[in-house]
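Below you'll find the structure, written out as structure tokens, and then a few comments.
All protein chains but one are shown at their positions in the complex.
Let's turn to subunit A:
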Amino acid sequence: MLLINAGAADANGAGAEGSEGSEGSEGSEGDFQEWVNYDKAVRDAGIWVSGESLADLVTATTVRVGPDGQRSVVDGPFAETREVLGGFYVIDVPNLDVALDWAARCPGARGSGSVVVRPVADFGA
């Protein structure tokens, strides 16, 4: 699984800067095209399992249940999170090196972003 992290702009979590910024500069259009290209490459390679791009961070809500069973609901992600999950791909590849190659090609790995590669846990059959 490739977790696409965008660097958080500030502690308030206004971290969804970047690709679809409102400036409409040619830079962001170029970024968008890169995402389209990457998405196509992943699907064409036959390794795509699933994937989503997550909506803007202001729509995020965090739920946590304390030891007393009390539910606490907080607006946004935890403030201490430095990087903000922007989306993910689940891909089916034979080993870590191949996954790292795909992660490196992901536009989200560039600039202040990063891509975390994590195997999906296999609980056996």
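Here is the rule we go by: a residue touches a chain if its C-beta (ideal position, glycine included) is under 8 Å from a C-beta of that chain, and two chains touch if they have at least 3 such contacts; residues count from 1.
Please note the rule applied: contacts and distances are computed from a predicted model.
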| Which protein name, taken from UniProt, belongs to the chain you can't see among "RNA polymerase sigma factor", "Hydrogenase expression/formation protein HypD", "CRISPR-associated protein Cas6/Cse3/CasE, subtype I-E/ECOLI" or "Flagellar basal-body rod protein FlgG"? | "RNA polymerase sigma factor"
| said: Just to verify: which one of A:Asp44, A:Asp68 or A:Asp97 makes contact with the chain not shown? | reply: A:Asp97
| remark: Where A:Gly46, A:Gly69 or A:Pro119 are the choices, the one touching the absent chain is A:Pro119
| field | Touching residues on subunit A - with respect to the absent chain | value | 94-100, 117-119, 124-125
